[in-house]
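Every protein chain but one is kept in place in this view of the complex.
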Amino acid sequence: MVQNVARADPAIIDALAGYGVATVHEAQGRTGLLAHYMRPIYRGAGVAGSAVTALVTPGDNWMIHVAAEQCRRGDILVVAPMSPCDDGYFGDLLGTSLQARGVRALVIDAGVRDVATLTEMKFPVWSKCICAQGTIKASLGAVNVPLICAAQRVEAGDVIVADDDGVVVVPRGSAAATAQAAARRVAAEEDKRQRLASGELGLDLYQMREKLAQLGLKYV
Amino acid sequence: MVQNVARADPAIIDALAGYGVATVHEAQGRTGLLAHYMRPIYRGAGVAGSAVTALVTPGDNWMIHVAAEQCRRGDILVVAPMSPCDDGYFGDLLGTSLQARGVRALVIDAGVRDVATLTEMKFPVWSKCICAQGTIKASLGAVNVPLICAAQRVEAGDVIVADDDGVVVVPRGSAAATAQAAARRVAAEEDKRQRLASGELGLDLYQMREKLAQLGLKYV
Amino acid sequence: MVQNVARADPAIIDALAGYGVATVHEAQGRTGLLAHYMRPIYRGAGVAGSAVTALVTPGDNWMIHVAAEQCRRGDILVVAPMSPCDDGYFGDLLGTSLQARGVRALVIDAGVRDVATLTEMKFPVWSKCICAQGTIKASLGAVNVPLICAAQRVEAGDVIVADDDGVVVVPRGSAAATAQAAARRVAAEEDKRQRLASGELGLDLYQMREKLAQLGLKYV
Amino acid sequence: MVQNVARADPAIIDALAGYGVATVHEAQGRTGLLAHYMRPIYRGAGVAGSAVTALVTPGDNWMIHVAAEQCRRGDILVVAPMSPCDDGYFGDLLGTSLQARGVRALVIDAGVRDVATLTEMKFPVWSKCICAQGTIKASLGAVNVPLICAAQRVEAGDVIVADDDGVVVVPRGSAAATAQAAARRVAAEEDKRQRLASGELGLDLYQMREKLAQLGLKYV
Amino acid sequence: MVQNVARADPAIIDALAGYGVATVHEAQGRTGLLAHYMRPIYRGAGVAGSAVTALVTPGDNWMIHVAAEQCRRGDILVVAPMSPCDDGYFGDLLGTSLQARGVRALVIDAGVRDVATLTEMKFPVWSKCICAQGTIKASLGAVNVPLICAAQRVEAGDVIVADDDGVVVVPRGSAAATAQAAARRVAAEEDKRQRLASGELGLDLYQMREKLAQLGLKYV
Partner (left out) sequence: MVQNVARADPAIIDALAGYGVATVHEAQGRTGLLAHYMRPIYRGAGVAGSAVTALVTPGDNWMIHVAAEQCRRGDILVVAPMSPCDDGYFGDLLGTSLQARGVRALVIDAGVRDVATLTEMKFPVWSKCICAQGTIKASLGAVNVPLICAAQRVEAGDVIVADDDGVVVVPRGSAAATAQAAARRVAAEEDKRQRLASGELGLDLYQMREKLAQLGLKYV
C-alpha cells in the first residue's frame, strides 16, 4: 500500500483526454497501448486520469476497496490480477463509491458486472470481459505498486487515456512532452484531412509514388 | 423428446428477472453462471423464464423446430450442440415462431443470425457468437433432456435469468429460496449504495480495516 | 498492382445489399461467409460493393494508400495481411480519403482505429478487432490480387455484402444468379413468416413430422 | 465433503481402460467426452479409475489436500475450479502423495506444474495447461460433489477413462453396459481393420455407394 | 466428386519433402503456409505428396470415405469442414485404409483421434487438434474441389509439404520452379551455416552494419 503518489498536471491530463488514444499512442512513438482485448463497457466515453494501481489475487477483489481510499478526484483506477482471471471483480456498488470520490474510470484486466447500471451511471469501464462471477475478500494484494495490465507496465501516477479505441498509458514524466507532440500531430492532421476529403490521394499528399517505384511497385 | 416439464411459479420467475443476473448468482452462492462468452445480441434486455432444452448436432438445427412445439408462454429456449459449433442455428423466422408462442428469449451455445431483425423484433438472444453460417435439418438430437450449456448444466424447467451481465441458471427446486435470498440482498444493498454514494468508504462500511491490519497490510 | 478490374452490374450489387448477408449466403449454397470474428464497428450498416483487394505485410499499411487510387465509387476495400496481425491499419484519415472517393466500406482481417470518428462519419468497417496500434509504411504488398480474407478467397471485382450478421463474398461471375436465388428465397420467406407469426409450427409448415418419426424421434 | 462414494466394479473399470477413450465414447453413444483442450502432460498413458471430485476456488488448491484423504487405490482425482483458472494447482509433492495412495491419475480443468518430475514418476495428468503459477490455501470448496469439468458433468464414483485422445466420463450406473458395448465395437472393428488393411475401400466395406448415389453424389 | 486430377512430377514432390516446410515457404516468396495451429500428432515426420481434397460438413466424415477411393500412392489427403469444427473426423481405421492405398499423410483442419495407434502405425497427421468426438455419415460434401484449409487455398494436385514446422502448399504449376529455388536456398545456406557456426556474426555475414547505421541505429 503506497500512499503518496505524484500526479501529472491536471491540464495536461485533460489535454491528453482530448487528443484520444490513437493520437497519444502515436505521439509517444507507438508505445504504451494496452492489449486490444481491453474494451469499454459502453461506447462514447473518452477520459484521461492519474493511475491508482491495484494488484489483486485471482477471484478476490478486496484490494479494490483498499485502493478506493487512495483515489482522488480525477484519478483512474487500474486493476490487474496476479494471474489471469475473468471473474467480475467490480460492480455498481464499487462504481458508486468511486464515482462519489471523483474517480473518472476503471481499467481492469479482468471482468466487470452490473454493466447496465454502470452505463446508466455513466461510470466508464474498460475491461477484459463482462462477467457476473462473484469474487471474495480474503487475500492481500498491493496498491500503487507498478504492475503489468494487459501487456503494459503501469505505475501509480502515470496518465491513463481511454476511449473507444482502447487504453494507452503515458509515463508521468513524459506526459507534458507527449501532450505537445499530440497537439502538433492533431494540427498537422487537420490540413491532411481537408485535402483527403477533397479527393486528393494519400499517394500524392504524402509523396509516396517515387519511393514506391524505387522499391519496385509495378502497375499491370 | 420429453413432453411434460414442470415449471417454477411464474411470480418467482418474474421476481428473479427483476433482481438480475449478478444478484441471483450471488443469492445462490455464486453458482450457476454460464460462461461469459454468452453475450446478448443487443443491450438492455433483462428476462427470466422456464428452460425448454434442445440438444442439437453440429451444424443441424432441426431439433429447434421440434423444441418450439414444447415451448409455452414465458419459456426460454436453451440450445446446446453435442460438440462445439459456431454455426448460425437461429434466425428471424425461428424468432418469429417463438415470439408468436410467447417465448421470452433464446439462450444458445452456438451462433445466431438475422440479428438486425431480431433486434427490431425485440426478441432477445444470448449466444456464443453472431454467425450467418447456415445449418441443415438431417439429424436427431433431444428435447427437454438435461444438457451442458456454456459450462453449466440446465434441466428443462430450471429458471434462466439473462441480462447485460450474462446468463444464470437457477434449479427449479431452489428458485423460491433463491428469489428470497436475492430480495434480501437487494434490500441490504440499498443502504450500502446510499452510504457509498455519500462518500463513505467500503473499508469503513464493511469494517475491513482491522482484518486487513491483522493480515499484515502495511501503508508506506 | 493490378489496375483494370471488371465489376459486377451495379443494380445487382445493390440488390444483394438489400437481401443481406444471411440470405445471400444461403442463396449461393451456404458458401462464401467470412469467419465470424469479422464484426462491424457499429451496428446498423448494410452494404454491398465491388472488391478492391490489398495484401499487406504485418504492421504496415502502405498498400492501403496504393489501393485507394484503384477504388471507384461503389467499391469496398478488402484488406488482408500476409500473416495474422491485429494492428490498427486504418483510421479516420484513410476513412476520409476513401469516403471522398465514394468507397462504401472497408473489410479488413486486422485491426482498425478511430472508430468513434468513423462511426460519426458513417463509414462502415468490418474488422477482426478494434486496435489503436500504429503501423508503418515500409514494405510492398499487392493490390487487386486474389487473397484469403478471414478464411474466404476474394478476387478483385467479387461482390462483397456486409451487415450486422457479418460479411459474405459473391464471385463476380455468379452475382446475377445469386441475386435471383436470393430474390426467390426472400419471396418464399414472406409467406412463411406470416404463418409462423400466426402461431403455426415449423413442424407443420415444413411438414417435418413424418420424417422425424421415420428417423425414430420418440415423445415420452 | 462427501465421504462414502460407491465405485464401479474394478474389473469393468480396467476393461474400459483397455478399450480407450475413442471406443468408450462411441460405445456410450458419443457422449461424455471432456473438452479437447484437456491434454496429457506426457504421451503414452492410458488409464481408467473411479472419480473423486474436488471443486476448488480460483488460485487456491486447498481442497486437493482434503480430497486426497478420500482417494483410494484405483481412483482418479478430478479437479475443477469454480470459475476458469489456469494456475498451477498441482505439482510433484501432491503427485507423490496421490501416487502413495494408489491414485492412478489427475484430471484437472486448470494448470499443473513440475511436469518433468511427474513424467519421471509416471504419474499421468490430463490438464488444461502447464503453468507454474503458485496457488494459496485459504478458501473452502467441496469434495465429491457433482461438478462440471471441461464441459462434462462428473459425479464421484463415475468412471474416468483417459489416454492420448483425451478424457471421457462414464456414469457409474452405465459402466457395465458401456464396457459390453465397447467390447462388441472392438470385436467388430478387428475384421474391418483387416479388410481395410488389405486395400478394400470403406465405400464397399460399409456399402455406402448406393446411399451416396441416392443422395445425389456425382462423379465428374 | 472430381476424379481425374493431374499430379506433379514425383521426383519434384520428393525433393520438396527433403527441403522442408520453412525452406519451401521461403522459396516460393513466403506464401502458402497453412495457419500454425496445424500441428503434427507426433514429431519427426517430414513428407510431401499430391493433394486430394475433401470438403466435409460439420461433424460428418462421410466424404473422407469417398475421397479415399480417389487417393493414389504418394498422395496426401487434405480435409476441411465447411464451417469450423473440432470433431475427430479421422481415426485408426481410416488411417489403415489410407496407408494401404499408399497415402502418405492426412492434413485436416479439424480434429483427429486414435493418435496413439496412428503414431505406432507411423501414419502422420497434421490437424487442428486431437479430439475423440465421433462424427456421423449423413451429408454430402465434395471431393477434389478447391477449398480453404487453415487459411490457404488448396487445389487437388497441389503439392503439400509437411514437417515439424507445419504445412505449406505449393501450386502444382509452380512446383518445379519452387523446388529449384529451394535447392538454391539450401546450397546458399550451407556456407552461411558454417560461417555462423565458426562465430562470424550475421551483422557481418549479411553486411548489415552500414544499412543499420543509415537507418539511425545508435549504440549507447
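Should a chain be cited, it is by its letter among A, B, C, D and E, assigned in written order, with residues numbered from 1 in that chain.
Basically, contacts are C-beta pairs under 8 Å (C-beta built on N, C-alpha and C of every residue); 3 or more make two chains touch, one makes a residue touch a chain.
Being a predicted model, the structure only gives us computed values, none of them experimental.
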Could you run through the displayed chains and say which ones the absent chain touches? A, C, D, E
Which of D:20, D:40, D:58 or D:91 touches the chain that is not shown? D:91
Options C:99, C:119 or C:133, residue touching the unrepresented chain: C:133
May I ask you to list the residues on chain C that touch the chain which is not drawn? 57-60, 82-87, 133, 136, 138-139
Write the list of chain D residues that the hidden chain touches. 1-3, 62, 65-66, 68-69, 86, 88, 91-94, 96-97, 99-101, 111, 113-116, 119, 129-134, 137, 140
Since one chain has been left out of the picture, which residues of chain A touch it in the full complex? 30-31, 33, 35, 82-84, 148, 151-153
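As a working rule, only the chains that are shown with their structure count from here on.
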Length of the shortest touching-chain route, chain B through to chain D: 1
Between A-D and A-C, name the chain pair that shares the greater number of C-beta pairs in contact. A-C
Quick one: chain A and chain E, Cα centre-to-centre, how many Å? 42
Mind checking the centre-to-centre distance between chain A and chain B? Centres are C-alpha means, answer in whole Å. 31
Residues touching two or more other chains, restricted to chain B: which are they? 30, 33, 82-84, 86, 131, 133
Could you list each pair of chains that touch one another? A-B, A-C, A-D, B-C, B-D, B-E, C-E, D-E
